[in-house]
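My questions will all concern the structure given below.
A single protein chain has been omitted; all remaining protein chains appear in their positions.
Chain nomenclature is as follows: A and B, assigned in order of appearance, with residue numbering initiated at 1 for each chain independently.
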């Protein structure tokens, strides 16, 4: 089912190779030389495919799968059909991802530096980089080794990128210090001046935006997401952070390590998020707040106050999630007697 | 009022030509040779303009219009001023659009293939295409006939476009199979890897995103909208779908034929929408849901459950629209006795 126009047809792998890659032993009763050709979801998988079960919504698909091999947790193993081999693991989806990446390693077109790009003479580009057509690398930019700069990207004056960064097409980056292994999807805008002005009866007076954007290692940034540079301090994205598409991050925001911001989240200026915060889709967070470590924020919530470590909040204005459920129930009761 | 710098001044049309185009007969009492020069809204129209009335908010404008000709429904006809000719039709706005398109046919600058574009030698470009300056057509891409590829577009490896596609400036498309007559507005991002990773205490493990985006015929996609490719399955946009600006469509989502997604809607992964679904502005839809045919979703709603065919829902979390109205009323009553 995986289209070889986009992803190179993989070499088959034996059960032994797969198990070795996952660091598990081949169950005794299975033939370690059995070959598999690809990965597929339960409903689409055939005898040659590896699949996985990790969401109770798809239990029926598990029961009827034709997959040759399926990764499951111990509890689900009883539902795997007899014709499907079964590997029991703690985190089936993580392991499925590992197998998928073994079949389909991410590959970069080693086309080198395009004659159709523009690289300023003072810019430094490391070894083994791809600079694609119509990309612009401005003065004093530093691109380290093994980076991919997609077509029509613009890297503005003085910006630096670490090793193994991947910028998909049409990315703009400026006033930024970017770590290693950072992946930026198409159309992301990083480092433009923030929304900073003084407003009074005379109109708006613009405040110079003199900060930067600092991005840690292994960060992913979504398509058409916008991250403004700091005004006088920096905007900081901690290492391992995952940011989805169309997210807005205002000036001076700090996002702690490994936090996850789902699509269309907006964070107003100078707010600090702790580590491992999860903000679901379309969440809005007001400015100058402090959101603790491990906080979880339900989709579409609006945060107007600080949140302590490990709290889960929901609603607009956001309240503890238990209270939000109660509000929802109270509202539904309230209208029962109403005509 | 229509600015000839942007839209070529049209040739005048007679009432007979207009009626013939609409498939209706010229009313007996009217001069079939009367000429009209353009289209305009009620308040701006003069004797030389065709106008239309289709929204009760503009009844006063209808009563005072100076339009030469006006399209109305039978009920509204009594309000048309005496000096304005009047054509009674079932769908005035549809017919008005037809006349506007007759005066101002969409035209493409037949500039051919720009010397400043980059087309990979293995790419195939059909007859009568425009490839604009600084556009990039990567390896193995297929562009069928009569396509317009705007400036600075990037079409990534292996992607195919049907006939008569129009990509405005700065579009990115990859891992996609695109039908005929697809119109993509500037800055849309189609086919980037979705937001797919396994998250546990050790951090995030990225799941390869090995699916595609499949787009049916006659689809329109808005400016800066993002459509991720599938993870293991495909992301599918049915034929005739209309997607507005800044919409987020996650991996594996399916949108049924002729559905309408208004600006800033977000749909999480693996959710399936039926045909003729309407999601108003800023709606959020959670992942792995099934939304029936003909479902209508009020603006800013948040959907967390499946919705049956033809239901109308509103609120966050979304409930049947009648209940949402009741909730709104209940809340307003609740605060009446509160100081």
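In the analysis below, a contact is a pair of C-beta atoms (placed from the backbone, for glycine too) under 8 Å apart; a residue touches a chain by one contact, two chains touch by 3 or more.
Since we're looking at a predicted model, the values are computed, not measured.
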{"item": "Sole contact to the chain not displayed, among A:43, A:88, A:113 or A:334", "value": "A:334"}
{"item": "Touching residue (missing chain; options A:49, A:168, A:228 or A:257)", "value": "A:228"}
{"item": "Contact residue for the chain not shown (choose from B:59, B:116 or B:139)", "value": "B:116"}
{"item": "Footprint left on subunit B by the chain that the document does not show", "value": "1-3, 5-7, 39-41, 44, 55, 57, 91, 93-94, 96-98, 100-101, 104, 106, 109, 114, 116, 132-134, 150-152, 168-170, 185-187, 220, 222-224, 240, 242, 244-246, 258, 260, 262-264, 281-282, 299-300, 316, 328, 331-332, 334-335, 338"}
{"item": "Residues from subunit A at the interface with the omitted partner, ascending", "value": "118, 134, 136, 139-140, 152, 154, 156-158, 170, 172, 174-175, 187, 189, 192-193, 195-200, 203-208, 210-212, 224, 226, 228, 232-233, 246, 248, 250, 264, 266, 268, 282, 284, 286, 288, 300, 302, 304, 316-317, 319, 323, 326-327, 329-331, 334"}
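In the analysis below, only the chains that are shown with their structure count from here on.
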{"item": "CA centroid of subunit A to CA centroid of subunit B, Å", "value": "28"}
